[in-house]
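Excluded from the complex is one protein chain; the other protein chains are retained at their positions.
Should a chain be cited, it is by its letter among A and B, assigned in written order, with residues numbered from 1 in that chain.
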Amino acid sequence: MTIEEVIFYVLATGAGLGGVGVVLSRNVVYSALALILSLMSVAGIFILLSAEFLALVQILVYGGAVTIIILFAMMLTRVRDMPRAMNGPQWPLAAAVASVFMAVSTIAAVSSQWPGDTENPTVIPLRTLGDSLFRQWSVPFEVASLVLVVALIGAIVLAGREEGE
Amino acid sequence: MIPLQHFLVLSGVLFSLGIYGVLARRHAVLILMSVELMLQAVNINMIAFAVYFDPEAFVGLIFAIFIITIAAAEVGLALAIVLRIFRNRATANVDEVNIMKW
Partner (left out) sequence: MELGMEQAWLLPAITGGTFAFLLLFGKYLPRGGDFLAVGAGVATFVVFLFILTDLLDVPRESLPIGKGWDWVSFEGLEIRLGFEVDEITIVMLAVVTFVGSLIVLYSTGYMRGDPRYGWFFTVLMLFITSMLTLVLADNLLLLYAAWEGVGICSFLLIGFWHERRSAAEAAKKAFITTRIGDVGLLIGIILFWRATGTFDISEIIEAAEHGEGLLGDGTYLTLATLLLFAGAAGKSAQFPLHVWLPDAMEGPTPVSALIHAATMVVAGVYLVSRMMPVFAAADPIALDVVTALGFITVFISAAIGLVQTDIKRVVAYSTINSLGLMFIALGSLSVTAAMLYLLTHGFFKALLFMASGSVIHATEEQEVSKLGGLIKKMPITGWTFAIGALAMAGLAPLSGYWAKDEILVALEHEQNIILLALASFSVFITAIYMGRIFYLAFLGEPRDHHVHDRAHESPPVMTMPLVVLTALTLVSGFIVFSGVGEALGFDGGFGEFVYFEEPEVFHFDWIIGIGSLIAVIAGLAAVPYFWGGTGERAHAVAQQFPWAYKLVKNKFYMDEIYQVFLDRVVFVLSGILAWFDRNVVNDTGVDGSAMITRLAGYRAKFVQTGQLPNYAFAIAFGVIMLAVIAFAVEF
């Protein structure tokens, strides 16, 4: 077992446990912390795939911004006051559907004939990535920024206090 | 190096967990967190395919960047909506918000 594989299994275990924690924990704050664990492990996976830039973005956006917003939302919606039953009545159905999907996707991933080399990933240099992002994909990039602006304004309008409230 | 299939299986597991969370959880914020899990699974897939099969154009990588961007916007908006619902109906439990019917 190579050092990479060891690292992969450690990270994969972290991501999976984090995921399990998110969906199963009875305490919402633990759920949020499990989500952070999962997200950080995935960032590590990105590094293993030699996508360091994505890993950095992941840590910045998710680890920083998203998690903070989620925690704030929990606070504002007084999650702690909720009744103990965290899961809805249809959780057995949900479990069944999720297991079926897990089985199907696993079998598909393992047994498929992939059209290329599945052993050796190519390292994509950060410089090449940046070049492509700001030349070839510059228009979608700008559009994405516009989407962000619109979404933020929308969020402010939605969450902001109305007059007389 | 690590074979592609390892990443795909990890991605499938995370995605399934996300599905379970979305369908089973009652609280809107928890559902959102499960959605984030699903998005992570997709991102892993995107990047894995890009670096194994598509090193010239690496479209998957670019898409992953956009997915993260849109996910951030989505989280912001969705949580604003949750706040709004909570303020109007004094709950953030999705099964208590049941006006979408006949």
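Convention: contacts are C-beta pairs under 8 Å (C-beta built on N, C-alpha and C of every residue); 3 or more make two chains touch, one makes a residue touch a chain.
All values derive from a computational prediction rather than experimental measurement.
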{"item": "Touch partners, limited to displayed chains, of the chain removed from view", "value": "A, B"}
{"item": "Contact with the hidden chain (one of A:6, A:29, A:75 or A:107)", "value": "A:107"}
{"item": "Touch with the omitted chain, as defined above, among A:16, A:63, A:88 or A:154", "value": "A:88"}
{"item": "Contact partner of the left-out chain, one of B:23, B:47 or B:62", "value": "B:23"}
{"item": "Chain not shown, touching residues in chain B", "value": "19, 22-24, 26, 94-95, 97-102"}
{"item": "Residues from chain A at the interface with the omitted partner, ascending", "value": "88, 90, 93-94, 97, 100-101, 104-105, 107-108, 111"}
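We adopt the following convention: only the chains that are shown with their structure count from here on.
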{"item": "Between chain B and chain A, distance of the C-alpha-averaged centres to the nearest whole Å", "value": "6"}
{"item": "Footprint of chain A on chain B - complex, ascending", "value": "1-30, 32-34, 36-37, 40, 43-44, 47-48, 50-53, 55, 57-58, 61-62, 64-66, 68-77, 79-84, 86-87, 92-95"}
{"item": "Residues on chain A engaged by chain B in the complex (per definition of touch)", "value": "2, 4-5, 8, 12, 15-16, 19-20, 22-23, 28, 31-32, 35, 38-39, 42, 45-46, 48-51, 54, 57-58, 61-62, 65-66, 69-70, 72-74, 76-77, 79, 82, 85-91, 93-95, 97-99, 101-102, 105-106, 109-110, 114-124, 128-129, 132-133, 137, 140, 144-145, 147-148, 150-152, 154-156, 158-159, 165"}
